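I'd like to ask some things about the structure below.
Note that one protein chain of the assembly has been removed; the remaining protein chains are unaltered in position.
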Amino acid sequence: MSAAIRVASFISLMLVSMQSWAEYQLDLRPGVTSFSQGAYDIHTLVMWICVGIGIIVFGAMIYSIIMHRKSRGAEAASFDDNLTVEIVWTIVPFIILAFMAVPATKVLLAMEDVSNSDMSIKVTGYQWKWHYDYLGEDISFFSNLSTPIEEIQNKATKSNNYLLDVDNRVVVPVNKKIRLLFTSNDVIHAWWVPAFAVKKDAIPGYINESWFKTDKVGIYRGQCAELCGTNHGFMPIVVEVKSEADYAAWVSGQKQQAAAAAESATKTWTKDELMAHGKTVYATSCLACHQASGEGIPNVFPGLKGSAIAIGDVAKHIDVVVNGVPGTAMQAFGPQLNDADLAALVTYERNAWGNDTGDVVQPADIKAAR
Amino acid sequence: MSAVIEEHHDEHHDHKPTGIGRWLFSTNHKDIGTMYLWFSFIMFFVGGTLALVIRAELFEPGLQFIEPELFNQMTTLHGLIMVFGVIMPAFVGLANWMVPLMIGAPDMALPRMNNWSFWLLPGAFGLLIASLVMSLMGMGSAPNFGWTFYAPLSTTYGPDSTDYFIFSVHMMGISSIMGAINIIATIINMRAPGMTYMKMPIFVWTWFITAYLLIAVMPVLAGAVTMMLTDRNFGTSFFSAAGGGDPVLFQHVFWFFGHPEVYIMILPSFGIISQIVPTFSRKKIFGYSSMVYATSSIAFLSFIVWAHHMFTTGMPVATELFFMYATMLIAVPTGVKVFNWVSTMWKGSLTFETPMLFAIAFIFLFTIGGFTGLMLSIVPADFQYHDTYFVVAHFHYVLVTGALYGIFAAVYFWIPKWTGNMYDEKLGKLHFWVSTISVNVLFFPMHFVGLAGMPRRIPDYNMQFAEFNAIASVGAFVFGFAQLILLYNIIKTIRGRRTEKATDKVWEGAEGLEWTLPSPAPFHSFTTPPTVK
Partner (left out) sequence: MNNNSDGNKKVLRNLLFVVVGMFGFGFALVPLYDVFCDLTGLNGKTGEQYVSDAPMQIDTSREIKVEFLANLNDGMPWEFKPLTYSVKVHPGEATRVEYVARNKTNRDIVGQAIPSVTPGQAAAHFQKTECFCFTEQVLKAGEEKIMPVIFIVDPSIDEDVHEISLSYTFFIKPGSEDAKVKTDNMAMKARPSVALSTPLTQH
């Protein structure tokens, strides 16, 4: 019954709030690049031509429905052919189509000119995240959905950028032609940011390209646009366009972070530090399958609490985490997490939930195992 | 349309087989037609239930009822069932019933093959639905890669049930091919004397052309799924870059089938409308030969536009432009057809029984779908529409208010001939109005969320899409339950209690050989061919 009540209250709420309907987006937006403006313009042109034709055709039908009804006394005429009229309504639509095709061609040709870019970013689609590699800069990172699972499971209020927030954004400078190269690690994905009107398939083993340039600083969000498996709806894209100065600052910040991560991989951590950090890494990388309790899901994902792997040989445990388990859903996390994260994670798993092995794994151990 | 009929003859002994053997071993086009229609109607409720599961999950943001993996199975099976299990079998059922009657033939050309064509389908769909049942019982995933099953999601990454899915598709394909061969042979060889090609009813023409499309493209689909099978199991690399193949090749092969397939799903509907509108306008179809040429042009053009489904795969500009222009061209013959229907109504003497209501709604709403199709053909705009709900809106307008409404119209139009009883007109109109209002509540908002940026095939979405999704879901449930009115009406009409008896002609404006037969049409009809002047 509660579903019916929800529906009924929703409908009444809708009716009451009708004055706010102006906020409901009905149309495409012009976006922030010349492509997106071009796409918007041609969309608008074609749409209104269709509306115009529709009005004429539907108008004729409605007129006929009213005026030519038998109940009004209408008697059927006997004509069933007219060559002139057939020719006219073959040629006129053809001309209208040509009238649409010309601007459409122009917009498309402008969009496909990939020369002389200012920088290139390689975009790789993964199940279910994006990877960005700033070519020639030594900056690369994964970009994952950062919406907390509690929001998805309706246990917490959804934020404004629900499902459209990531941990690491793509940052680019304003007013520069950004060349994007697309490929995929596994299945076909598609990278799409509506504000740029860039949508390109990411195909495993092949490389595609596109570009965009905008003069508007801001944050632009998009989503994967090709069914790619279970979490196709959960791998968004966030591009932040910064001023040149801010972009330069971001680049040096990235380099500092990379240096810090490398450093943390060489230092020796205390057990407490590892446990605390490990718990965070576990929450983001392992919890979905192995659960917060470490008990897994019976017959689907093995539990780690009291498990042979988490209590047994350390080297074997590290191998499972770093290299995955072929033939199962356990991915290799070696390529995805750095040495410090992995060390903390394994330490956490070996000591949480009553496992209490007392083992401590340092980043250097992970590095040696790779 | 056929001219004055000189004489007609029925066999007066009309004994039919009895029991379950009548149906299992039937070689009678009427019984086989009936089985196709009932099969399609049952599949309609199955596919419709899957749609309601989808719309229930999409009613609000957040995951409420099902997990994403199951959601992908729902969308995949909804599409497969509706395309291959509802629309196509329904049209074949209508062809089986009506083509022999319309051309004055006693039955289909190859009656035993006709039987096999039908009985393959419950097998094929049993297999497909079994994979869903097994998935619900926790034994692995049913197909979850969309009804378009792109590689490598369906090959390297496909669940174990994929191989059974491939077998299922092969069975459906063989069924369609055999059915199409039968229709072509029937039309070529078994027209009554005097029924030249240009005197055939338009429904017969549209099915004739559709049958050629089927024969041309179903084998290509068979090739595509066979390549999938060998990629998955026998070490080939058609669609895998690792072995020198290309995932995009899959899309080319699939859509070479897929685009003509969607015309296969609409041309018979065009034919139905071309029978119904003249009847209730009491006026001959306007521009008979144009209608034939337009249908043929659409069929021909359908072969050269397939890559308009692939504009974001990274094709060269010249190729994109070619496919854009070719696709836009289809608007010309389609427009001709719409103008001809309107001209048929113009200065006619119109009445608005249920079949005519569905036919008129078809013309309005299919045309809206056609307009969005034209918008989609424009490549730069398509970059914003592709894989969003704008596409979902487009194809549901052409398939639901297009193909499905044609089927509804046909059922109301011909059921008096099949059963000898008039359907309940009040219930028919109720079904029409509730369906038509709710179907627009369901699908029109999808244009908006698509333009606003909502991708397809996602179980959850940002709040900016919430209001229109909720509206659509409400429309979906109303539309779904409204179909029970049709079910009730059909059963009531078949049972024949408190129904009006149908005359031979049934409809005042009806023309054609089929209306010269008694209602219900006898088990064997036109055993002696009528002569057509």
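Residue numbering begins at 1 within each chain, and the chains themselves are lettered A and B in the order written.
Please note the rule applied: a contact is a pair of C-beta atoms (placed from the backbone, for glycine too) under 8 Å apart; a residue touches a chain by one contact, two chains touch by 3 or more.
Worth saying up front: this structure is predicted, and the values here are computed from it rather than measured.
Within the whole complex, touches from the chain that is not shown fall on A, B. Only one of the listed residues, B:L37, B:L50, B:A109 or B:M446, touches the absent chain: B:A109.
The residue from A:L28, A:I42 or A:I152 that touches the chain not shown here is A:I152. Looking at B:L37, B:L229 or B:M315, the residue that reaches the missing chain in the full complex is B:M315.
Although one chain is not drawn, the whole complex shows that of A:C286, A:I318, A:A343 or A:V360 it is A:C286 that touches it. The residue from B:F238, B:F366, B:F432 or B:W507 that touches the chain not shown here is B:F238.
Touching the chain that is not shown, out of A:F79, A:F141 or A:W250: A:F141 (per the contact rule at the top).
Chain A meets the missing chain through residues 113-117, 120, 122, 124, 127-129, 135-136, 140-142, 144-146, 149, 152-153, 167-168, 179, 181, 183, 185-186, 204-209, 229-231, 234-235, 257, 261, 281, 284-289, 297, 300, 323-324, 326-329, 332, 334, 336-338, 341, 370. Residues touching the missing chain, restricted to chain B, are 63, 67-70, 106-107, 109-110, 113, 135, 138-141, 144, 156-160, 177, 180-181, 184-185, 188-190, 215-224, 227, 235, 237-238, 240-244, 246, 248-249, 252-253, 256, 314-316, 319, 527 (touch as defined at the top).
The rule is simple: only the chains that are shown with their structure count from here on.
Spacing of chain A relative to chain B, judged by their CA centroids, is 33 angstrom. The touching residues of chain B, counted against chain A in their complex, run 61-64, 68-69, 72, 144-146, 150, 152-153, 156-157, 240-242, 246-248, 281-290, 312-314, 317, 320-321, 324-325, 328-329, 331-332, 335-336, 338-339, 342-352, 360, 363-364, 367-368, 371, 374-375, 378-381, 383-384, 386-388, 448, 451-453, 455-464, 467-468, 470-471, 474. Residues 7, 10-11, 14, 24-28, 35-36, 38-39, 42-43, 46-47, 50, 53-54, 57-58, 60-61, 64-65, 68-71, 74-82, 85-86, 89-90, 93-94, 97, 100-101, 104-105, 107-109, 111-112, 151-154, 158, 160-164, 182, 186-188, 190, 192, 194, 197-201, 203-206, 208-209, 222-234 of chain A are the ones that touch chain B when the two sit in their complex.
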